[in-house]
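Complex shown without one protein chain; remaining protein chains in place.
Moving on to subunit A:
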Amino acid sequence: MIGAAAQVVLIGVGSPFLVGLMRQVRARLEGRAGAGIAQPMRDLRKLLRKEPIAPHGTGWLFRAAPLVLAATALVVAAVGPFATTDSPLDPAADLFAVTALLALGTVALALGGLDTGTAFGGMGASREMTVMALVEPTILLAVFALSIRVGSTNLGQIAASVAEDPLSVISPVSLLAAVALIIVTVAETGRIPVDNPATHLELTMIHEAMVLEYAGPDLALIEWASAMRLTVLLGLFAGLFTPWGITLALPLALAVFALKVAVLGALLAAAEVFMAKLRLFRVPELLAGSFLLALLAVAASFFLERA
(Lines give C-alpha, C1' and ligand atoms only; values in the text may rest on other atoms or scores of the structure.)
Protein backbone atom coordinates (compact mmCIF):
# COMPACT_ATOMS: atom_id res chain seq x y z
CA MET A 1 0.00 0.00 0.00
CA ILE A 2 2.72 2.44 1.03
CA GLY A 3 4.77 1.26 -1.93
CA ALA A 4 1.99 2.03 -4.40
CA ALA A 5 1.37 5.45 -2.86
CA ALA A 6 5.09 6.23 -2.97
CA GLN A 7 5.17 5.18 -6.64
CA VAL A 8 2.31 7.52 -7.50
CA VAL A 9 3.91 10.43 -5.67
CA LEU A 10 7.31 9.82 -7.22
CA ILE A 11 5.91 9.50 -10.76
CA GLY A 12 3.53 12.43 -10.29
CA VAL A 13 6.25 14.78 -9.04
CA GLY A 14 9.13 13.33 -10.97
CA SER A 15 7.63 13.06 -14.46
CA PRO A 16 7.88 16.80 -15.34
CA PHE A 17 11.52 16.63 -14.29
CA LEU A 18 12.03 13.62 -16.56
CA VAL A 19 10.66 15.64 -19.48
CA GLY A 20 12.94 18.51 -18.44
CA LEU A 21 15.91 16.17 -18.27
CA MET A 22 15.20 14.82 -21.76
CA ARG A 23 14.88 18.34 -23.18
CA GLN A 24 18.10 19.35 -21.45
CA VAL A 25 19.97 16.33 -22.85
CA ARG A 26 18.72 17.19 -26.32
CA ALA A 27 19.63 20.83 -25.95
CA ARG A 28 23.16 20.07 -24.78
CA LEU A 29 23.73 17.57 -27.58
CA GLU A 30 22.51 20.13 -30.09
CA GLY A 31 24.88 22.73 -28.67
CA ARG A 32 22.22 24.84 -26.94
CA ALA A 33 22.30 25.85 -23.28
CA GLY A 34 18.82 24.50 -22.53
CA ALA A 35 16.27 25.79 -20.05
CA GLY A 36 17.20 23.52 -17.14
CA ILE A 37 15.41 20.40 -15.99
CA ALA A 38 12.88 22.31 -13.87
CA GLN A 39 11.44 24.24 -16.82
CA PRO A 40 8.42 21.91 -17.45
CA MET A 41 7.53 22.27 -13.77
CA ARG A 42 7.63 26.08 -14.08
CA ASP A 43 5.50 25.86 -17.22
CA LEU A 44 2.93 23.76 -15.36
CA ARG A 45 2.86 26.26 -12.49
CA LYS A 46 2.34 29.14 -14.90
CA LEU A 47 -0.47 27.36 -16.73
CA LEU A 48 -2.21 26.36 -13.50
CA ARG A 49 -2.44 30.01 -12.41
CA LYS A 50 -4.28 31.06 -15.56
CA GLU A 51 -8.06 31.12 -15.77
CA PRO A 52 -9.74 28.08 -17.34
CA ILE A 53 -11.05 28.82 -20.83
CA ALA A 54 -13.00 26.49 -23.10
CA PRO A 55 -13.80 27.30 -26.75
CA HIS A 56 -17.39 28.02 -27.76
CA GLY A 57 -19.47 25.01 -28.67
CA THR A 58 -17.45 22.43 -26.81
CA GLY A 59 -19.23 20.05 -24.47
CA TRP A 60 -18.46 17.99 -21.40
CA LEU A 61 -16.23 15.65 -23.40
CA PHE A 62 -13.76 18.46 -23.95
CA ARG A 63 -13.65 19.21 -20.24
CA ALA A 64 -13.57 15.58 -19.11
CA ALA A 65 -10.80 14.42 -21.46
CA PRO A 66 -7.84 15.90 -19.49
CA LEU A 67 -9.24 14.50 -16.26
CA VAL A 68 -9.66 11.01 -17.74
CA LEU A 69 -6.18 11.15 -19.25
CA ALA A 70 -4.59 12.15 -15.94
CA ALA A 71 -6.69 9.69 -13.93
CA THR A 72 -5.75 6.70 -16.10
CA ALA A 73 -2.07 7.68 -15.95
CA LEU A 74 -2.26 7.88 -12.15
CA VAL A 75 -3.91 4.45 -11.85
CA VAL A 76 -1.26 2.89 -14.07
CA ALA A 77 1.38 4.62 -11.96
CA ALA A 78 -0.13 3.01 -8.89
CA VAL A 79 -0.34 -0.56 -10.20
CA GLY A 80 2.77 -0.93 -12.35
CA PRO A 81 5.80 -2.93 -11.18
CA PHE A 82 8.00 0.13 -10.73
CA ALA A 83 9.36 0.10 -7.18
CA THR A 84 7.28 -2.68 -5.68
CA THR A 85 5.70 -5.78 -7.18
CA ASP A 86 2.75 -6.15 -4.81
CA SER A 87 0.11 -3.58 -5.48
CA PRO A 88 -3.06 -3.03 -3.47
CA LEU A 89 -5.09 -3.05 -6.70
CA ASP A 90 -3.84 -6.43 -7.78
CA PRO A 91 -6.55 -7.14 -10.38
CA ALA A 92 -5.71 -3.85 -12.12
CA ALA A 93 -2.01 -4.73 -12.23
CA ASP A 94 -2.89 -7.09 -15.06
CA LEU A 95 -1.34 -6.60 -18.48
CA PHE A 96 -4.70 -6.25 -20.19
CA ALA A 97 -6.02 -3.82 -17.60
CA VAL A 98 -2.96 -1.58 -17.88
CA THR A 99 -3.07 -1.55 -21.69
CA ALA A 100 -6.79 -0.79 -21.58
CA LEU A 101 -6.20 2.08 -19.17
CA LEU A 102 -3.55 3.58 -21.43
CA ALA A 103 -5.87 3.18 -24.44
CA LEU A 104 -8.74 4.79 -22.50
CA GLY A 105 -6.61 7.86 -21.88
CA THR A 106 -5.64 8.10 -25.55
CA VAL A 107 -9.23 7.71 -26.71
CA ALA A 108 -10.45 10.34 -24.23
CA LEU A 109 -7.95 12.85 -25.52
CA ALA A 110 -8.81 12.05 -29.13
CA LEU A 111 -12.49 12.59 -28.37
CA GLY A 112 -11.60 15.87 -26.67
CA GLY A 113 -9.73 16.88 -29.82
CA LEU A 114 -12.72 15.94 -32.00
CA ASP A 115 -15.13 17.80 -29.74
CA THR A 116 -13.63 21.17 -30.62
CA GLY A 117 -14.77 20.72 -34.21
CA THR A 118 -11.66 22.40 -35.58
CA ALA A 119 -9.66 21.01 -38.46
CA PHE A 120 -6.56 20.42 -36.37
CA GLY A 121 -8.38 18.63 -33.57
CA GLY A 122 -9.97 16.18 -35.98
CA MET A 123 -6.76 15.67 -37.89
CA GLY A 124 -4.77 15.01 -34.73
CA ALA A 125 -7.42 12.63 -33.41
CA SER A 126 -7.53 10.67 -36.64
CA ARG A 127 -3.75 10.37 -36.74
CA GLU A 128 -3.59 9.38 -33.09
CA MET A 129 -6.12 6.61 -33.71
CA THR A 130 -4.11 5.36 -36.70
CA VAL A 131 -1.06 5.09 -34.48
CA MET A 132 -2.99 3.62 -31.57
CA ALA A 133 -4.59 0.87 -33.65
CA LEU A 134 -1.15 -0.66 -34.10
CA VAL A 135 0.42 0.40 -30.82
CA GLU A 136 -2.01 -1.20 -28.38
CA PRO A 137 -1.90 -4.72 -29.88
CA THR A 138 1.88 -4.48 -29.97
CA ILE A 139 2.10 -3.62 -26.26
CA LEU A 140 -0.27 -6.50 -25.51
CA LEU A 141 1.70 -9.02 -27.58
CA ALA A 142 5.14 -7.90 -26.41
CA VAL A 143 4.29 -8.15 -22.72
CA PHE A 144 2.24 -11.27 -23.35
CA ALA A 145 5.36 -12.94 -24.78
CA LEU A 146 7.11 -12.27 -21.47
CA SER A 147 4.14 -13.48 -19.48
CA ILE A 148 4.09 -16.94 -21.09
CA ARG A 149 7.26 -17.99 -19.29
CA VAL A 150 5.82 -16.82 -15.97
CA GLY A 151 2.36 -18.24 -16.57
CA SER A 152 0.58 -15.10 -15.41
CA THR A 153 -0.38 -11.81 -17.00
CA ASN A 154 0.12 -9.97 -13.74
CA LEU A 155 2.82 -7.38 -14.38
CA GLY A 156 4.13 -7.62 -10.81
CA GLN A 157 4.64 -11.37 -11.09
CA ILE A 158 6.41 -11.02 -14.45
CA ALA A 159 8.81 -8.45 -13.00
CA ALA A 160 9.36 -10.54 -9.87
CA SER A 161 10.23 -13.64 -11.86
CA VAL A 162 12.75 -11.74 -13.98
CA ALA A 163 14.23 -10.21 -10.81
CA GLU A 164 14.74 -13.72 -9.41
CA ASP A 165 16.47 -14.96 -12.54
CA PRO A 166 18.17 -11.98 -14.23
CA LEU A 167 19.82 -14.14 -16.91
CA SER A 168 16.43 -15.07 -18.35
CA VAL A 169 16.41 -11.61 -19.97
CA ILE A 170 19.03 -12.82 -22.44
CA SER A 171 16.72 -14.83 -24.64
CA PRO A 172 15.33 -14.22 -28.13
CA VAL A 173 11.87 -13.72 -26.63
CA SER A 174 12.99 -10.88 -24.40
CA LEU A 175 15.10 -9.31 -27.14
CA LEU A 176 12.28 -9.29 -29.70
CA ALA A 177 9.78 -8.06 -27.11
CA ALA A 178 12.21 -5.35 -25.95
CA VAL A 179 12.73 -3.98 -29.46
CA ALA A 180 8.97 -4.00 -30.09
CA LEU A 181 8.30 -2.28 -26.78
CA ILE A 182 10.90 0.43 -27.43
CA ILE A 183 9.33 1.33 -30.78
CA VAL A 184 5.89 1.32 -29.23
CA THR A 185 7.00 3.50 -26.32
CA VAL A 186 8.38 6.03 -28.77
CA ALA A 187 5.12 6.01 -30.77
CA GLU A 188 2.80 6.09 -27.78
CA THR A 189 4.57 9.02 -26.16
CA GLY A 190 4.66 10.93 -29.44
CA ARG A 191 8.40 11.33 -29.86
CA ILE A 192 10.72 11.35 -32.86
CA PRO A 193 10.60 9.52 -35.29
CA VAL A 194 6.82 9.15 -34.97
CA ASP A 195 5.88 12.60 -33.75
CA ASN A 196 7.88 15.66 -32.80
CA PRO A 197 6.88 16.98 -29.35
CA ALA A 198 8.53 20.35 -30.04
CA THR A 199 6.72 21.25 -33.26
CA HIS A 200 3.54 23.06 -34.07
CA LEU A 201 3.73 22.45 -37.80
CA GLU A 202 0.34 21.31 -39.03
CA LEU A 203 1.71 18.84 -41.56
CA THR A 204 3.45 16.71 -39.00
CA MET A 205 1.97 17.06 -35.56
CA ILE A 206 -0.14 14.36 -33.96
CA HIS A 207 -0.32 14.89 -30.23
CA GLU A 208 0.03 18.67 -30.37
CA ALA A 209 -2.80 18.92 -32.90
CA MET A 210 -5.24 17.34 -30.48
CA VAL A 211 -4.38 19.61 -27.58
CA LEU A 212 -4.22 22.79 -29.62
CA GLU A 213 -7.49 24.16 -28.22
CA TYR A 214 -6.67 23.51 -24.59
CA ALA A 215 -5.45 26.34 -22.38
CA GLY A 216 -4.71 27.12 -18.75
CA PRO A 217 -5.20 24.41 -16.11
CA ASP A 218 -6.62 21.94 -18.66
CA LEU A 219 -3.47 22.21 -20.74
CA ALA A 220 -1.37 21.84 -17.60
CA LEU A 221 -3.27 18.67 -16.74
CA ILE A 222 -2.68 17.25 -20.23
CA GLU A 223 1.02 18.11 -20.21
CA TRP A 224 1.39 16.58 -16.78
CA ALA A 225 -0.52 13.44 -17.78
CA SER A 226 1.58 13.09 -20.95
CA ALA A 227 4.75 13.35 -18.89
CA MET A 228 3.39 10.69 -16.54
CA ARG A 229 2.55 8.39 -19.45
CA LEU A 230 6.10 8.75 -20.72
CA THR A 231 7.45 7.94 -17.25
CA VAL A 232 5.09 5.03 -16.83
CA LEU A 233 5.98 3.48 -20.18
CA LEU A 234 9.70 3.89 -19.58
CA GLY A 235 9.19 2.53 -16.07
CA LEU A 236 7.27 -0.44 -17.45
CA PHE A 237 10.15 -1.14 -19.80
CA ALA A 238 12.64 -0.88 -16.93
CA GLY A 239 10.46 -3.02 -14.69
CA LEU A 240 10.02 -5.80 -17.23
CA PHE A 241 13.54 -6.01 -18.61
CA THR A 242 15.81 -4.68 -15.86
CA PRO A 243 13.93 -5.24 -12.60
CA TRP A 244 17.10 -5.15 -10.49
CA GLY A 245 16.50 -3.51 -7.17
CA ILE A 246 12.74 -4.01 -7.25
CA THR A 247 13.05 -6.38 -4.30
CA LEU A 248 15.07 -3.91 -2.21
CA ALA A 249 13.66 -1.84 0.64
CA LEU A 250 11.21 0.79 -0.54
CA PRO A 251 13.29 4.02 -0.38
CA LEU A 252 16.18 2.28 -2.13
CA ALA A 253 13.87 0.71 -4.72
CA LEU A 254 12.38 4.13 -5.46
CA ALA A 255 15.84 5.62 -5.93
CA VAL A 256 16.87 2.78 -8.24
CA PHE A 257 13.66 3.20 -10.23
CA ALA A 258 14.22 6.96 -10.59
CA LEU A 259 17.78 6.33 -11.74
CA LYS A 260 16.77 3.68 -14.30
CA VAL A 261 14.04 5.85 -15.79
CA ALA A 262 16.35 8.86 -15.91
CA VAL A 263 18.99 6.80 -17.76
CA LEU A 264 16.41 5.42 -20.19
CA GLY A 265 14.98 8.88 -20.79
CA ALA A 266 18.43 10.36 -21.40
CA LEU A 267 19.25 7.54 -23.84
CA LEU A 268 15.97 8.09 -25.67
CA ALA A 269 16.60 11.83 -25.91
CA ALA A 270 20.16 11.26 -27.09
CA ALA A 271 18.95 8.82 -29.76
CA GLU A 272 16.38 11.37 -30.93
CA VAL A 273 19.09 13.86 -31.77
CA PHE A 274 20.44 11.53 -34.43
CA MET A 275 17.06 10.78 -36.01
CA ALA A 276 14.77 12.59 -38.39
CA LYS A 277 11.03 12.46 -38.10
CA LEU A 278 9.48 9.77 -40.25
CA ARG A 279 6.97 10.72 -42.90
CA LEU A 280 3.49 10.20 -41.51
CA PHE A 281 2.63 7.67 -44.18
CA ARG A 282 5.63 5.57 -43.24
CA VAL A 283 4.71 5.43 -39.56
CA PRO A 284 2.35 2.45 -40.02
CA GLU A 285 5.28 0.64 -41.64
CA LEU A 286 7.38 1.14 -38.53
CA LEU A 287 4.54 0.08 -36.28
CA ALA A 288 3.69 -2.95 -38.41
CA GLY A 289 7.32 -3.95 -38.03
CA SER A 290 7.18 -3.65 -34.27
CA PHE A 291 3.93 -5.62 -34.27
CA LEU A 292 5.64 -8.37 -36.25
CA LEU A 293 8.53 -8.46 -33.77
CA ALA A 294 6.08 -8.75 -30.90
CA LEU A 295 4.25 -11.57 -32.69
CA LEU A 296 7.54 -13.37 -33.32
CA ALA A 297 8.35 -12.93 -29.63
CA VAL A 298 5.11 -14.68 -28.70
CA ALA A 299 5.74 -17.44 -31.24
CA ALA A 300 9.31 -17.89 -30.05
CA SER A 301 8.24 -18.09 -26.44
CA PHE A 302 5.95 -20.97 -27.33
CA PHE A 303 8.43 -22.88 -29.43
CA LEU A 304 11.89 -22.18 -28.07
CA GLU A 305 11.31 -22.03 -24.35
CA ARG A 306 9.43 -25.25 -23.89
CA ALA A 307 12.62 -27.22 -23.23
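Rule of thumb we're sticking to: contacts are C-beta pairs under 8 Å (C-beta built on N, C-alpha and C of every residue); 3 or more make two chains touch, one makes a residue touch a chain; residues count from 1.
Rule of thumb we're sticking to: contacts and distances are computed from a predicted model.
Asker: According to its UniProt record, what is the protein name of the omitted chain, chosen from "Carbohydrate ABC transporter permease", "Cytochrome c-type biogenesis protein CcmE", "Hydrogenase-4 component E" or "NusG domain II-containing protein"?
Answerer: The record for the missing subunit names the protein "Hydrogenase-4 component E".
Asker: Quick one: say which of A:Leu167, A:Leu203 or A:Ala276 touches the chain that got left out.
Answerer: In the complete complex, the chain left out is touched by residue A:Leu167.
Asker: Decide which residue listed in A:Leu175, A:Ala215, A:Leu248 or A:Ala266 touches the omitted chain of the complex.
Answerer: Result: among the candidates, A:Leu175 touches the missing chain.
Asker: Considering the entire assembly, which residues of subunit A contact the chain that has been omitted?
Answerer: With respect to the unshown chain, the touching residues of subunit A are 167, 170-173, 175-176, 179, 284-285, 288-289, 291-293, 295-296, 299-300, 302-307.
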